[in-house]
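As you look at this complex, bear in mind that one protein chain is not there, while each of the others sits in place.
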Amino acid sequence: MTGPPLLEVRNLRVVYPGDDGDVHAVRNVSFSLGRERLGIVGESGSGKSTAGRAIMGLIPRPGRVEADVMRLGETDLTRLDEREFRRLRGKRIAMVLQDPKFSLDPVMTVGKQIAETHRYHFGSSWKAARIAALEMLEAVHIRDPERVYALYAHQVSGGMGQRVMIAMMLIAGPEILIADEPTSALDVSVQQQVLAIMDEMVRSRGMGLILISHNLRLVSSFCDRVLVMYAGQIVESCRADRLHAATHPYTRGLLAALPELGNRRTELPQLRRDPEWLADLPAIGGAAS
Amino acid sequence: MIELDRVSVTFGSGQTALRAAHEVSFRVAPGEAFGLVGESGSGKSTVLRAVAGLIPHAEGTITIDGRAVPNRRPRETRKIIQMVFQDPYGSLHPNQTVDQTLSAPIAIHRLGDTERRIVAALAEVGLGREHRYRYPHQLSGGQRQRVAIARALILEPRALLLDEPTSALDVSVQAEILNLLTRLRRDHGLTMLMVSHDLAVIAHICDRIGVMRGGRLLEMTTAAAMAEGRVSDPYSQQLLRANQTLDPGAPAEDIVA
Partner (left out) sequence: MSATNLRIGAATGWRGWLLDSAPASRHQARLGRWYRAWLGLRRNGLAMTGLVIVLALVFVALFAPLFASHASAFTQTLTDRLQPMSWAHPFGTDELGRDIYARVVFGSRTTLAIVALVSIIVVPLGLAIGLPAGYFGGWIDAVLMRVTDIFLAFPRLVLALAFAAALGPGIENAVIAISLTAWPPYARLARAETLTWRRAEFIEAAVLQGASHLRILFTQIVPLSMPSVIIRLTLDMAGIILTAAGLGFLGLGAQPPAPEWGAMVSSGRQYLLDQWWVATIPGLAIFVVSLGFNLLGDGLRDLSDSRG
């Protein structure tokens, strides 16, 4: 990681009040993100998606977001209101979600949506925005940008839809991209292509990438660093290529439980959840993790 | 146990006709675990549902336990072959407790002895008394899938059809369910026909594997052969490569719609 961190988070907490007790979805999560690819891995309920959304100010009421530090560059994210967040989203932090079918407006052509994002952040004319959009489509390796510009959401396949989303999210030149299960809805062969594109875009623009996924193999092969979350906390933090040497029993258990082609075991070792893992880990006080 | 002879399925007609499965033929021996692997749109799920008798207009011949079965199955034949669906959130009725879900098939076939059967089924899949009267939204994904498996087993079928049974589950839960399926197959001598897009999962459970693409069965191979990379069809090789550790260094290809 070179230079100062793009994003600094210390002791992030997200709480949802409920009928029978509060739910602590994210408990004292701390990390920093530089110009690198950071993976956040966890199963459902681990809080990984919630953490990503908290950074973007997307936690709906009555959920509460608190943090000792949540800073994007010089901007303090804990003090922003909805209007300020809206200006931030797309311009400085962008998010790519799982299924482009749900993120794209069905009644507008995809090209127009990309152009609209450009107009919103730069106040450009439709003509200039269209040119910028076509350039982005080319940058994500879509061979016929003019034709794809005029397509509607239901006319694009999954992989292409995600490329369109990436184009739309990156056109305003954000510093950070958060990708929440971007390839989970795609076929395996298409996954590779989409990830390669994200990688290329992030590198060429000097951005930081947070990849949130449940897929350990994907995250370990694609990212530089990996954070493993369980029950709202980070239980493991290491370099991606050292993941197989992870120390926390939860991570080791997850790795062992994956079926492997060529290594058929009669019984997959089952993860035994130790209630110890639910205990509150010490919150970070001083230096960043 | 299960035999398909030139089974084809077409959805729609005329201009918008979609050939979901094209003359698919294969055989599954009694007690064997056979897997169909392919990406979305390959037709693997369609073939499975045709075998289950959920597609009234399927063409070709399907033979179960030596007898050719019509597309509209008589009630009796339902006891021989059962299915576990992919989505644990969708395959259970949201307004019925686990108890109600499990007692329905018993009532339909008038088997009697309801209490004993339900308790035994729950124990078989590793669920306890505390789960019996819960509603689906009060269960985790893995627990829901266990209920779906219990429901499939309660009629004591000879064969089990599995449609991506673990695709919607977390890794740790997936391991539990796969272990459960392995154990059940061993204990009951079940014949299994499983469909998935995940090669590792298929190779874990199944001995013989069929690769499908665009509605056609491209190649028949074994888990061992796949592990060693000994597959002939180029698409199978592509699938094998894609399933292995993903390589971000691979060039980002240009694509057309």
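By letter and in written order, the chains are A and B; residue numbering begins at 1 in each of them.
Basically, a residue touches a chain if its C-beta (ideal position, glycine included) is under 8 Å from a C-beta of that chain, and two chains touch if they have at least 3 such contacts.
Everything numeric here is computed off the predicted structure, so don't read it as measured data.
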_Contact partner of the left-out chain, one of B:K44, B:R117 or B:H131_ = B:H131
*Using the definition of touch stated at the top, determine which of B:M1, B:I62 or B:M83 touches the missing chain.*
B:M83
_Among B:S8, B:S42 or B:T97, which one touches the chain that has been omitted from the display?_
B:T97
*For the chain that got dropped from the picture, name the residues of subunit B it touches.*
52-54, 73, 75-76, 78-79, 82-83, 85-87, 90-95, 97, 99-100, 104-105, 108-109, 129-131, 133-135, 138, 140-141, 148, 151, 155
_To test your reading of the contact rule: which positions on subunit A touch the chain that is missing from view?_
18-25, 44-45, 231-232, 275, 278
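The working rule: only the chains that are shown with their structure count from here on.
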*Quick one: report the Å distance separating subunit A from subunit B, using the average Cα coordinate of each chain.*
32
*asked:* Considering only the defined contacts, which subunit A positions touch subunit B in the complex?
replied: 43-44, 141-144, 147-148, 151, 155-157, 159-160, 163, 187-189, 191-193, 195-197, 199-200, 214, 216-218, 221-222, 253-254, 257-264, 266-271, 273
*Residues on subunit B engaged by subunit A in the complex (per definition of touch)*: 39-40, 141, 170-176, 178-179, 182, 197, 199-201, 203-204, 223, 226-228, 238-240, 242-248, 250-257
